[in-house]
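This is the structure I want to talk about, given as structure tokens.
Omission of a single protein chain aside, the complex is shown with its protein chains in their original locations.
For chain A:
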Amino acid sequence: MGRKLLLQHINAPGINTLDGYRQTGGYAAVEKALKTLSPDDVVEEVKKSGLRGRGGAGFPTGMKWSFLAKPEGVPRYLVCNADESEPGTFKDRYLMTKIPHLLIEGMIVASYALGANTSYIYVRGEMMPQIRILEKAIAEAKNAGFLGKNILGTGYDLELYVQPGGGAYICGEETALLESLEGKRGNPRIKPPFPAIAGLYGCPTVVNNVESIAAVVPIINEGGDEYAKIGIGRSTGTKLISASGNINKPGVYEIELGVPVEEFIYSDEYCGGIANGKRLKAVVAGGSSVPILPANLILKTINNESRLMSYESLSDGGFATGSMMGSGGFIVFDEDQCIVRNTWNFARFYHHESCGQCSPCREGTGWMEKVLHRLEYGHGKMSDMDLLVDVSKKIEGNTICPLGDAAAWPVASAIRHFRDEFEWHVTNAAEATTRNYGLANYADPLPKVEKTEA
């Protein structure tokens, strides 16, 4: 049984209220940080913990905080990115619904560390219930003296606001989020300048994912060094994984980083195996934008080592044979799922969500979607696969924000690993509309010969 830090008291009665949360030791981190630690100490603890951003990129949070510019007389802001819209990821919503006070406590500690007196939680517009929950929780915290002027008599002031977004995926990109928060069209800004220098209203800003901010609470409670002991290598601590797809027990799981993927899928503690006695075909390990991997490559790395749920191990093998941790949206496909259809579905999503600011992404996502639609409905050509790879290459890396990359990777990786299935959709077009390609050789043991030759 792995250690749980965030979801430890998830089933405690009344955990969503201030009283219930206090009974499980809630707001201890606020008292500890504000009364005994200086802001720099808090940043130092987070640095020591090795906490990496849980939103997808995996950038060390402590380092991000220490980059924040601190000019005199200019306010600084902390913005919590709760615009969780990645297909396959639903951990933040779960956290905010069940334990809103954990996020608020994390916000207070993080704002204190950064010297922010106004902080925002930018919540995706579709999550109206969570917005209500957060607003209620903020009111409770304010009545109890954890927010507002002179918190706990320490002289530190903090106002916390919840801002609903309009429901655009692109507003999860930090600069687009800031634009949206300022009341403008949610177009990503051109970097540099980075938000740490000029963010919200041109002031230094830190944007963090919900889970990253919530993880600050156990870090302060237990100390950064203790936190760093959990996990493996540079992937420290615990991570919330949103498991979905053809598994027996879909849901949000908190894992210690370093759990083997095989254990995560098959053990009863987590996903409980593939549903209906089917076999595993493919896994998207970190939300729709990371490369998809076939069964053999997700369980073992190319060097035939067991693949672990950690930032390093999941990306082992680079783009050729690896994937990424991403935001932890773990989507499992069994042998009955069609990879072409799934790739088309992802491409359709990115086409719909592209902001339209820069040309490769605006035009390329639509193009890829149309070609994949054609393939899925039996009108494809053998040249389409190469076309898709070429288009995805022309988008990748050439856009303002990472949405272009996120749109290109799933398509490129699906063709890299499942080319047979795409070709089968062209050669057996009529059959492809009535049945699936099946498992084929995607779960076969990895060939060793290729590697030794290279």
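One rule holds for everything that comes next: contacts are C-beta pairs under 8 Å (C-beta built on N, C-alpha and C of every residue); 3 or more make two chains touch, one makes a residue touch a chain; residues count from 1.
The rule is short, and it goes like this: contacts and distances are computed from a predicted model.
Look at the chain that isn't drawn here: its UniProt entry, checked against "2Fe-2S iron-sulfur cluster-binding protein", "YeeE/YedE family protein", "ABC-2 type transport system permease protein" or "Pyruvate dehydrogenase E1 component alpha subunit", names it "2Fe-2S iron-sulfur cluster-binding protein". The missing chain, though absent from the display, is touched by one residue of A:S49, A:Q163, A:T236 or A:Q357; that residue is A:Q357. Among A:V74, A:A139 or A:I190, only A:I190 touches the chain left out of the display.
Here one chain is not drawn; of A:V30, A:V46, A:A168 or A:A198, the residue touching it is A:A168.
Shown as candidates are A:K4, A:R22 or A:K394; the residue that touches the absent chain is A:K394. Although one chain is not drawn, its touching partners on chain A can still be listed: residues 168, 170, 185, 190, 351-360, 362-367, 370, 387, 393-395, 397-400.
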